[in-house]
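Heads up, one of the protein chains got dropped from this complex, but the rest are sitting where they should.
As written, the chain order gives the labels A and B, with residue 1 at the start of each chain.
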Amino acid sequence: MAERYLEELTKIHDAVKQDLLGGRINLLLGWEKGHYWWQSRPLFAENEQDLERLTWDSFCAVNLSRYLLEELKDYQKIGVLVKGCDSRSFNRLLQDNMVARQRVVLYGLPCPGMLDYELLTATAEAELESIAEQNGIVVLRSAAGEKTVEREQLLLYKCRDCRYPDPVVYDQLLLAPRGEKEAPERYKSVTKLEEMPADERYTHWEKELSRCLRCYACRQACPYCSCRECFVEQDKPRWQGRAYQESENFLFHLVRAYHGAGRCIDCGECQRACPVNIPLQELNRKLIKDINELYGQFEAGLNADLEPPLLTYKPDDPAAFSEK
Amino acid sequence: MSTALNNNADGWDPLIVAFCCNWCSYAGGDLAGTSRMSYPANVKVIRVPCSGRLNPMFVLRAFQRGADGVLVAGCHPGDCHYSTGNYHSRRRLSSFKRLVEFAGFEPERFEVRWISSSEGDKFAEEMEAITGKIKALGPNRKMRDARWQNVT
Partner (left out) sequence: MPRTGVFICHCGTNIAGTVDIARAIDASRNFPGVVHADEYRYLCSEMGQDLIKNAINENNLDRVVVGTCSPRMHEGTFRKAAAEAGLNPYMLEVANIREHCSWVHRDIEEGTPKAIALLRAAAAKVALNDPLDSPELEVEKRALVIGGGIAGIQAAIDIAEAGYVVDVVEREPSIGGRMAQLEKTFPTLDCSACILTPKMVEAAQHPNINLITYSEVEEVKGFVGQFDVKIKMKARSIDPVKCTGCGVCYEKCPAKAPSEFEMGMTKRKAIYVPFPQAVPNVPVIDRENCLYFKKGRCQICAKECPPQAVDYEQQDQIIERRYGAIIVATGFDQLDPSSYGEYGYGQHPDILTALEFERLFNASGPTGGKVVRLSDGKPPKKVVFIQCIGSRDKARGMNYCSKICCMFTAKQAILLKEKVPDAKSYVFYIDVRTAGKGYEEFQRRAAEEYDVAYLRGQVGKIFPEGDHLVVHGVDSLSGKVVDIKADMVVLAAASIARADAPEVGRIVGINSDSYHFFNEAHPKLKPVETHTAGVFIAGACQAPKDIPDTVAQAGAAAVKAIGLLSKDVLKGEACTAIVNQAECSGCLYCEAVCPYNAINHIEIEERYHEEMHKRTVAEVNPSLCQGCGSCSVACRSGSINLKGFTNEQILAEVDAICLQR
């Protein structure tokens, strides 16, 4: 673990400890180390003892805002550590009436981007033993020796084109802001797919979606998937057939993405959660790109007061149909 | 590739599902009938109160069940019986259309048209046109439910 993180962790720890012990919050949602050193999983801290497990490192990718949906049923007031994407997720939940703002204390953590373990291993070309970070450089230590790589090269897919590393909503900002970033490659894959002939594109998705296990981990991770009963599980009507086949896989993924139209904050948790690496973010980004093109620039989650584009209209809106 | 997905089977005749709003497009269809216009029988109309009632999942269901093309028809923007339904459907279905195209559907497979209750001729022309386009494309196999094929 890098020293910078230790220093930041101390700051975070001090701030939340005061609030947890002082009763301002009854639960802190943070991260703790998981079974492996390259895993940081959600921490549910009720007391000082729990807080000792708090961590803040390059693997804190899990979006904690999503956990509010369940935890608010049991705790009156919850503190959450929010990175840029987590804070926009929080706005998503807020706008969808899923959380009460006054029952949540947000601790903002401007985020350096999280690392992709699979990418680390692939780069090291051997089983990783540990990593060290300094000044935008990551040192990969493995049986094969040490390898030095630029940190930017090792980010999770979801972090590579992140535009808002800083939280957009918070009660306390605990670390120094990093500023908005450009994301010139955000739609690169979408554009590449758009340029393919239709059949080729279908074959592409056929191949990608054929891996889908319909485990619905993408949905579980998603801050816009907050329905009490998802359409996939309903029996009346049975929107989604249970069969494990191409037709139903397409249905699920198209509808899942469509339900995020104008709502998806592009946090990429769906794709990160997918055990078979389906490039789900491209479906989401396709919708974001089109809605921006058709109905004006809109970044979901930046401001909970702005109505999602599909809930409103302008009389002279353009249409994407062949009749204009 | 194209032949694998769209094998133009002998004796194939396209099935086109058209969702029409009750107040304009369905009435336009009535007028086409009253005026004794003619269009291919491939198009089968499902009546909905408003194009704003059109859930994109209905469209996907039609493709799953074997429709070769789907058309949604509503009042011209500004003329909605419920004042805003088609404004909403225009946004919803525009982004949805682009999504299904992104999934690999040919643009002609899913279309939206604004047809008023006085446009019986337009109704007939659009039904003719979409049938022609779908015939040229051949049968749709994309997203089609394999088991449903067996039933038919």
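Here, contacts are C-beta pairs under 8 Å (C-beta built on N, C-alpha and C of every residue); 3 or more make two chains touch, one makes a residue touch a chain.
Everything quoted here is computed from the prediction, not taken from an experiment.
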Which residue from A:153, A:234 or A:277 sits in contact with the chain not drawn here? A:234
Interface with the unshown chain - residue positions in chain A: 73-74, 96-98, 226-231, 234, 236-237, 239, 259, 307-308, 310-312, 315
Touching the hidden chain in the full complex, which residues of chain B are there? Just list them. 13, 15, 17, 22, 26-27, 29-34, 36-41, 44-50, 52-56, 58, 61-62, 65-67, 81-85, 88-89, 92, 124, 148, 151-152
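Definition applied: only the chains that are shown with their structure count from here on.
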Whole-angstrom distance, CA centroid of chain A to CA centroid of chain B, is 36
Report the residues of chain B in contact with chain A in the complex, numbered from low to high. 1-2, 5-6, 56-57, 60-61, 64, 77-78, 84, 87-88, 90-108, 111-114, 142-147
Touching chain B in the complex, chain A uses residues 190, 193-194, 198-206, 231, 239, 241, 243, 245-248, 250-251, 254-255, 257-258, 261-262, 283, 286-287, 290-291, 294-295, 309-310, 313-315, 317-323
